[in-house]
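Below you'll find the structure, written out as structure tokens, and then a few comments.
One protein chain is absent from this view; the other protein chains keep their places.
== chain A ==
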Amino acid sequence: MDILYKVLIEPFVFMGEAPDLLVQTLWEGLVSGVLYALIALGFVLIFKASGVFNFAQGIMVVFAALTLIGLYEKGIPAFLALLLTAGVMLVLAMAVERLVLRPLVNQPDIILFMATFGLTYLLIGLGELIFGGSPKEMITGALYLPQGTTEVTVLGGPVRLQHLDIAAAVIASAMIAVLAVFFSKTRIGRALRAVADSHKAALSVGISLNQIWVIVWFAAGLVALVAGIMWGARSGVSFSLQIIALKALPVLILGGFTSIPGAIVGGLIVGMGEKIGEFYWGPLVGGGIDTWLAYVIALLFLLYRPQGLFGERIIERI
């Protein structure tokens, strides 16, 4: 009974007693949720257009951030370095299309998935060879990202808002909005949705698959760059950052593999659920539950709705 009280009653009593702590936790969850969503977005873009589950998205985040810092350290002005990094991501997208995707066209999903594993290893080795394995500071100041904190009084208690977090939420939302408009209103966006529906049909109306793949990998690279800057500003840039890519998986599951709104909603659910779970229920079992909580949430959700919140209904035919 005691354990039931501790699990079912006490956390909620605590939430009610200190609503400002709850708001603080929710805010932190919201920010990390937006950042998870940003990484998940990179996955969704590529999965939609090519059916490839891109495991290398995590290392692309690290690689983009490291390239930016590396260029800046060479004495290139920050914003020029940003442009150059985008250029590097374009070259990477073209190389991936030419060297990995094109020879592997029409292979089963798992083979393409494994190929992105190979890409991950390749990029880890290349990144460490060029930039060294030691963690680096993100060039927050040079990019005019705001720093410092504001304290707001909410529900009778102070809530600390990091300016960087606010900026991250705004930039990520803007990025998502731009992508949404790009994919629904522009010519390339329409072509991309056609490819997502059916490769064959898209090819038969004259859409170049190769070109579309370069574009989505480039878009995923840009998303990775933004995610790298934001995550890097929060926790430094190192190769251990690629583990956050795995955090994007439950986000995808919740939202559905092919849905951009799903990635956002899933990201928010995972981010907030994780923070609340860790803060209120974590101490009961010794903490650290945020390493697996998101997966368990996603797993339980899957049993109820296998295609995710916004995913396409899975129809099977014989």
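Keep this in mind: contacts are C-beta pairs under 8 Å (C-beta built on N, C-alpha and C of every residue); 3 or more make two chains touch, one makes a residue touch a chain; residues count from 1.
The rule we apply is simple: contacts and distances are computed from a predicted model.
In the listed set "CidA/LrgA family protein", "Branched-chain amino acid ABC transporter permease", "Putative OsmC-like protein" or "Cyclase dehydrase", the entry agreeing with the UniProt name of the missing subunit chain is "Branched-chain amino acid ABC transporter permease".
Screening A:M114, A:L145, A:I207 or A:L309 for touch with the missing chain picks out A:M114. From the options A:F53, A:F182 or A:W281, the residue with contact to the chain not on display is A:F53. Touch with the hidden chain on the side of chain A covers residues 53, 99-100, 103-104, 107-111, 113-115, 117-126, 128-129, 133, 246, 249-250, 253, 257, 285-286, 288-289, 291-292, 295-296, 298-299, 302-303, 306, 316, 318.
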